[in-house]
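Note that one protein chain of the assembly has been removed; the remaining protein chains are unaltered in position.
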Amino acid sequence: MSTSASSVSVAPTFLSTANWLTRYQAVREQSVALCRPLLAEDTVVQPTLDVSPPKWHLAHMSWFFETFLLREYLPGYTVFHPEYAYLFNSYYNSLGSRVNRADRGTISRPPLADVYAYRAHVDAHMAQLLALADTLPAAFAELFELGLQHEQQHQELLATDIKYILSTSPLAPAYLPAPTDRATSASAPAATWLPVNGGMNRVGYEGTGFCFDNELPVHDTYVADFELQNRLVTNAEYLEFIQAGGYQDFRYWLGEGWDLVQREGWHAPLYWVEKDGQWLRFTHHGLQPLNLAAPVTQISFYEADAYAQWAGYRLPTEQEWEIAARQFQPNPAAGTFLESGLFDPQPLPADADPTQCHQLLGDAWEWTYSPYHPYPGYQRAAGALGEYNGKFMVNQLVLRGGSCATPESHIRPTYRNFFHADKRWQFTGIRLAR
Amino acid sequence: MSTSASSVSVAPTFLSTANWLTRYQAVREQSVALCRPLLAEDTVVQPTLDVSPPKWHLAHMSWFFETFLLREYLPGYTVFHPEYAYLFNSYYNSLGSRVNRADRGTISRPPLADVYAYRAHVDAHMAQLLALADTLPAAFAELFELGLQHEQQHQELLATDIKYILSTSPLAPAYLPAPTDRATSASAPAATWLPVNGGMNRVGYEGTGFCFDNELPVHDTYVADFELQNRLVTNAEYLEFIQAGGYQDFRYWLGEGWDLVQREGWHAPLYWVEKDGQWLRFTHHGLQPLNLAAPVTQISFYEADAYAQWAGYRLPTEQEWEIAARQFQPNPAAGTFLESGLFDPQPLPADADPTQCHQLLGDAWEWTYSPYHPYPGYQRAAGALGEYNGKFMVNQLVLRGGSCATPESHIRPTYRNFFHADKRWQFTGIRLAR
Amino acid sequence: MSTSASSVSVAPTFLSTANWLTRYQAVREQSVALCRPLLAEDTVVQPTLDVSPPKWHLAHMSWFFETFLLREYLPGYTVFHPEYAYLFNSYYNSLGSRVNRADRGTISRPPLADVYAYRAHVDAHMAQLLALADTLPAAFAELFELGLQHEQQHQELLATDIKYILSTSPLAPAYLPAPTDRATSASAPAATWLPVNGGMNRVGYEGTGFCFDNELPVHDTYVADFELQNRLVTNAEYLEFIQAGGYQDFRYWLGEGWDLVQREGWHAPLYWVEKDGQWLRFTHHGLQPLNLAAPVTQISFYEADAYAQWAGYRLPTEQEWEIAARQFQPNPAAGTFLESGLFDPQPLPADADPTQCHQLLGDAWEWTYSPYHPYPGYQRAAGALGEYNGKFMVNQLVLRGGSCATPESHIRPTYRNFFHADKRWQFTGIRLAR
Partner (left out) sequence: MSTSASSVSVAPTFLSTANWLTRYQAVREQSVALCRPLLAEDTVVQPTLDVSPPKWHLAHMSWFFETFLLREYLPGYTVFHPEYAYLFNSYYNSLGSRVNRADRGTISRPPLADVYAYRAHVDAHMAQLLALADTLPAAFAELFELGLQHEQQHQELLATDIKYILSTSPLAPAYLPAPTDRATSASAPAATWLPVNGGMNRVGYEGTGFCFDNELPVHDTYVADFELQNRLVTNAEYLEFIQAGGYQDFRYWLGEGWDLVQREGWHAPLYWVEKDGQWLRFTHHGLQPLNLAAPVTQISFYEADAYAQWAGYRLPTEQEWEIAARQFQPNPAAGTFLESGLFDPQPLPADADPTQCHQLLGDAWEWTYSPYHPYPGYQRAAGALGEYNGKFMVNQLVLRGGSCATPESHIRPTYRNFFHADKRWQFTGIRLAR
């Protein structure tokens, strides 16, 4: 998933047409639910290039179903509005010209109400189409699944973009009221080092469900034995780095990271605010005291790597991460996902088992020191969907494990997310290796 | 008036406290009325640096009354919200830091509803304050008048900014439904040349009402005799310039204008669209056929000057314009102003008297070839209001006469509006001199 | 004169063909003499957009004679090199495409030696052509004179560009050794205010010699009586402004000037350096102690105006300046010009007559608060030379009087130089009015 998101499903033999409509409606409702606490005004602005207006997301997700499914498979379907293809295409050159990305937040029309009407129009026609499911070709099933996965990717973006949008106002508005019983200063249990067996291992998705094309082909890889920390790095630990002058010492930084830190005046993670000697953090619940026990998040790759250098360790590669995940068999139920409504990674309980590997799935995407490059033998799909993943495979780093903004059903250990090294508005975090 | 508006009133002996509240309420209501056709989403975006979000205008106008009148003169007044001074200060360094101008459209909160609450709060307290009018010092009367004039300046900006905002959508939404009976292609009567006596003349405001400090001091000036056209240049005439290749021939252009034309790919006035060989124009009523008989408008100084060069004539100076206005005694009632709700300069009737000078007030601001510099003996006021006009007196050109977006009670022949030579989102037009 | 230089001579009845060759050779030699102290490497760099490489100047001046005289009037003339028209055209759209101005310093070939060969080629053919002078039309004489004036304008630019080029090295190299007997700290005599009679006055060039088209037509103008200081503002006086916090107080500044000061971190004139509590200044003789008695120079219009505001006075208009010059009849011999080889305005002697107006010609260009606009009735010339002056007539301010880098024979009281308000690499200074 990414600003620019991801790709082609493969062999979805897992799909049974029985529950298609139910599943479609559940996924679609989740997008609307995320926008419900917003005002119309919040849905139209774009305070920075990476962030898209929520209204745009809502329309774009519908455009995806309209373009790839309704126009292809529903006989006699008429598009909701002829200009919407121009307005809500994200990055598909195959599908013609579109609004410049930087201008998404300068256009107030169509109004939010029309975009909801667009969603309703698409939903009604999708219901018609899904009623014909048994007569549709296998390719349809793949595209249908892809449409749902795509919607889920944009749900994560909605959660992070909404946070960014609200953060730009000096009023520090809350997206939702803060839970009243949140403890904020307890410390996390000390991290432990867990040994991982390297050697020859398979990497890539081997299941029978959905995966993106970038998780394939499955292939063998070799890594040496290594150790991984059993939890994410916490705010308390990261604060030590800050207090030790980490942002002022070039020796810990990659050159391009150091230039960025100087140019932008970075001195803490995104959303951290120092006020009267106390650290606060902007959250979906407004400005809150920094939770020292919680994992540090919303940092760039440069910061993650500089922290690791300072600590004397390193970030894992994506192969190491996937091998470890296979070995430790993480329990998805233990992670924090979008469905929790918490919108922040959660502290590890004080009594967590120190011999287990925690927080692998959910909570925070883990920066790896691996490029987002094609797996050996990777082939881009033909047509517009060939643009879904393949064209982004340079100059980005892989992140693994999903975050507190990822829908739980969307993630798996082989999932490859990718961002540029300077991005930090996603729920990104650090796990150390050595 | 300007992107950055204008200044200090002088000697308002004309003010009688009797109708202060009535007048205040009428002016304030006009601002709200302008925003009524908008959706909340339209009020928050800023598609280009010059344009401010309507919500910002609505709040800023209230901030002006709060800052300069309520906080100064109403005992015990508490500001509506402590952050609003940061959010809604336009350009007063005297009053501290503020939101970067380029970021006005990236901030969605406070919501529009709160801004209307802010207006109501200010209005209620202004009513209290105006009830004490007879006890207030003369300085208050001046500031009160300035607040009203300031609000009117922002009404003009609202009208032009709203148009720009709606224009950026490919849906070409109408602000208001188009009048059904509008004739569009009739031609205007041929222009005539009217002689104007030069010699020694007084320039500057000599009345007993309100004027801005930049209209003073009254001083003597000398110009030679000259001739002025009796009406504004029309779309039909400007189209000839286009069709003669005016935008492709550097000889007609000032150097900086030519560079701009090349860089931006300008080939017609703002809002002109050629579709299937026909010229349309985006208006407050959506896309409409170009009205050939109407005055050309929404052009830069560079275009006005290039047109004049091509036609073999020139633009007047502001002194010439004011002397002519004094001589021709224009009837304000004949012009098109904001109150008309037409939002476009209107064609001169076919039977207009060719010996009279038309369209001097209202319709379109007339670019002069005069710098916006201080009049001899001009002094900036002390304090924050010294920033109202004086600090803009370089690198801008003077425009005269008001436009179809100017409130009728706001304009007078001595009024000096000013914009940079490249600006063209205001209702600006051309009157030729020789 | 300007970065972009100036225009068409009119009616040079003063020209006698007798001494044409002598004069041509003298002017041309002066350009070469200015470059003699340079290394080849100094002649090729362009440290900022406004500055052109000296090699470019040397070639461009020759290109002017080649293009406008030799190609037009010398039968059978062949250009020195077919690519030179592309390389050394400055800004004439009429004459085709050319090297982007910003790229003049990125091109090392042709070498300096070839440019000198180009000069020799042009000089030899000009000698041939001038031998035919009596047979040439009047238009030739005008162009010939213009070529010489053009060369002199570039001599001033050479002097200021060379200084800028040398200044960028931390080695602070001297263009020439410093005079050994220069006194630096004596104070100038106190400034006095001299009354000037206003009223109706003629403005523009009325002599029989050469002038640029922008000094015409002669016309009547009216100004009120005023007073002018009898000398330029000194470094000592300007230092008081700095020490009083002038660069930190927005109240003295035009808005665009204040933004610039903030953005660029200006805190003193160009070339001033504070070292160990002492003010030094980079000069044509390397770093030197600041000469407190000398006129302040190399400041922008914004700084000149802010100084005047702080001092409680103002800058004169160009009309006032010219009327004063006509009244005071300055003695050119008293000024400091290029020929002096001093490359800095000189202090007024302690015994200078306080009832006389000093330093009107030479020493430093005096910023006026007048726009560089056409005089009433001004017409651009036809053809390429129409681009010499007219197309620059917007967004620039007029400067008067010449400087220590102006050839003495090049200046006169009606001469209108022009620069943008932010430029400060020329020898610009301040004279106060009230």
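Going by the order they are written in, the chains are A, B and C; count residues from 1 in each one.
We adopt the following convention: a contact is a pair of C-beta atoms (placed from the backbone, for glycine too) under 8 Å apart; a residue touches a chain by one contact, two chains touch by 3 or more.
Every value quoted in this text rests on a predicted model; they were computed, and no experiment measured them.
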Which displayed chains the unshown chain touches: A, C
Among A:Glu29, A:Asp103 or A:Asp220, residue touching the chain not depicted: A:Asp220
Per the touch definition above, residue among A:Leu21, A:Ala133, A:Leu254 or A:Val273 touching the missing chain: A:Leu254
Absent chain, residues of chain A that touch it: 4, 91, 93-94, 200, 219-224, 250-251, 253-258, 301, 305, 369-371, 373-374, 376-377, 386-387, 391-395, 397, 421
Touching residues (missing chain, whole complex) on chain C: 39-48, 55, 81, 83, 86-87, 103, 105-112, 165-166, 168-171, 173
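Going forward, only the chains that are shown with their structure count from here on.
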CA centroid of chain A to CA centroid of chain C, Å: 60
